[in-house]
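Here the complex is missing a single protein chain, while all its other protein chains stay put.
Chain naming follows the written order as A, B and C, and within any one chain the residues start at number 1.
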Amino acid sequence: MQSDNNVLEKLSAVSKLAAFNQWLGLEVVSAEPGAVELHLPWRSDFGQYSGFLHAGIIGALIDTACGFAAGTQTERLLASQYAVRCLRPAVAETFVVRGWVVKPGRQQIFAAAEIYALGDEQRKLFAVGDAILVPVAA
Amino acid sequence: MQSDNNVLEKLSAVSKLAAFNQWLGLEVVSAEPGAVELHLPWRSDFGQYSGFLHAGIIGALIDTACGFAAGTQTERLLASQYAVRCLRPAVAETFVVRGWVVKPGRQQIFAAAEIYALGDEQRKLFAVGDAILVPVAA
Amino acid sequence: MQSDNNVLEKLSAVSKLAAFNQWLGLEVVSAEPGAVELHLPWRSDFGQYSGFLHAGIIGALIDTACGFAAGTQTERLLASQYAVRCLRPAVAETFVVRGWVVKPGRQQIFAAAEIYALGDEQRKLFAVGDAILVPVAA
Partner (left out) sequence: MQSDNNVLEKLSAVSKLAAFNQWLGLEVVSAEPGAVELHLPWRSDFGQYSGFLHAGIIGALIDTACGFAAGTQTERLLASQYAVRCLRPAVAETFVVRGWVVKPGRQQIFAAAEIYALGDEQRKLFAVGDAILVPVAA
C-alpha cells in the first residue's frame, strides 16, 4: 500500500484527539484514499482472562480501522454499527490492522477490516469485521 | 434483578483476571443465572475524537456483558462473534450494561446486551448488541 | 398488541407490491406505530435440505418484519444491513414474526425482530435478528 502523506498526517492528528486511541498506543502507519494500516504493539493491559488479546480490544481495532479508512474520504463520521468475528485466539508482539472502504456513500459508508501479526507473511487472520459509518454535520 | 452472591463473586474474580477489564474499572453489580449487570463510571480515557464514549469501548462492554451472562452458566468461553449497534452518542456519569443469555447451548451460547445511563428511569438506550460465545475445554 | 387499522392496511398494500412477499404468503396480522406482527403458514417450499425452515427464509422474515416495523413510521425505506441468529431448527405450522423499531431516526432506523411458533404460549424463539433501514427519497 503506497501511503499518502497528507491523508496520513490528518488521520494521525484525529487519532491524537481520541483519548482511547492514545491509551491504546495505536499508530497509523500508512493511509491512502479508502484504506489504512494501523499497528498496535502488545501490552499486558490488553489481555482477557487467559492472556489473549481481549475481544473488546479486537472490536476497538476493527471499529477504528473501519472508521479511519472512511475518514480518509469523509471529514466527520460516527460508527453506527460494527461486527467482529474472532477467528482464533490472538497473540502477537505487534498487531497489524488493515481497514478499507467497501462502498462509499453520502448516507452510509461500508467498511471492513482484518487483524494479523506483524511479520507474518501468510497473514493468518486473527479477526475480521465490518462497520457502517454515518457522516455527521460539522 | 435479584442477585446471586455465589455467581457474583465468581464473575468478579474472573473479571479481576482480565487486565483490560481492570483498566476499564468495570464493576459486576449483580448476577443471576443467565444475566448480569455491570457498571462503568466514566473516565476521560474512554472518549472518541469528540468526547463521546468510544465505539470501541461500547463494543468491549457489549462483549463483556454477553460473555459474563454466559459465564454465569458455563465455565470457560471464548467470544466467537459480536455485533454492536450504536443508537446514539453515549454520555453518562456511569454506564449500566445489562447482558443476558438468549439461548444457552452446548456448542454455542447466544447472548445480548444493552447500555444506558445509571439513574435514567426510561432506560434510553445508547447501544445494543449481541454475541455468540463458544465453550472451550479447560 | 392493539392494532391500528390504517397502518395495517397501508402495510398490507405495500406487501402486495412485493412479489416475493406474495410468494411467501406473508400476512400482516397487526400493526401499530413502530411494531408489526406477521404470520407465515408453513409450506414445503420453505425447507432446507433436512426439512427445517430454510435460513434464507428466516432472514427474509427478519428483514421484512424489521422493514415493516420501520414502515409504520417512515414512507420509503431500503434495508442497508441485517443480521440473523438461528437459535434452533425451526418447525411450525404457522410462524409468528414480530418486528419493532429499536431507535427511529432521520438517517437510519434500527429495528429488531423475532420468530416463534403460533400458539406457543412460551414463545420459544427459533430466531432473532436486527436491521438498519435507510429512508430514501420518493
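Assume contacts are C-beta pairs under 8 Å (C-beta built on N, C-alpha and C of every residue); 3 or more make two chains touch, one makes a residue touch a chain.
Just so it is clear, the model here is predicted, and its values are computed rather than measured.
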- Item | Residue of C:36, C:70 or C:83 in touch with the missing chain, whole complex considered | C:83
- Note on the structure: Where chain C meets the chain that is not shown, the residues are 14-15, 17-21, 23, 44-50, 54-57, 59-61, 63-64, 67, 78-86, 89
- Message: Applying the definition given at the start, please give the residues of chain B touching the unseen chain.
- Response: 80-81, 83, 107-108, 132, 134
- Item | Hidden partner interface residues of chain A, rising order | 83, 85, 87-88, 102-103, 110, 112, 125, 128, 130, 132
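Please note the rule applied: only the chains that are shown with their structure count from here on.
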- Message: To test your reading of the model: what rotation angle superimposes chain B on chain C by C-alpha positions, in degrees to the nearest 5?
- Response: 180
- Task: Tell me, please, which chain's centre (mean of its C-alpha atoms) is farthest from the centre of chain C?
- Result: A
- If you average the CA atoms of chain A and of chain C, how far apart do the two points sit, in angstrom? 34
- In angstrom, rounded to a whole number, how far apart do the mean CA points of chain B and chain C lie? 28
- Note on the structure: In whole angstrom, the CA-centroid distance of chain A from chain B equals 22
- Touching two or more other chains, which residues of chain A qualify? 80-81, 83
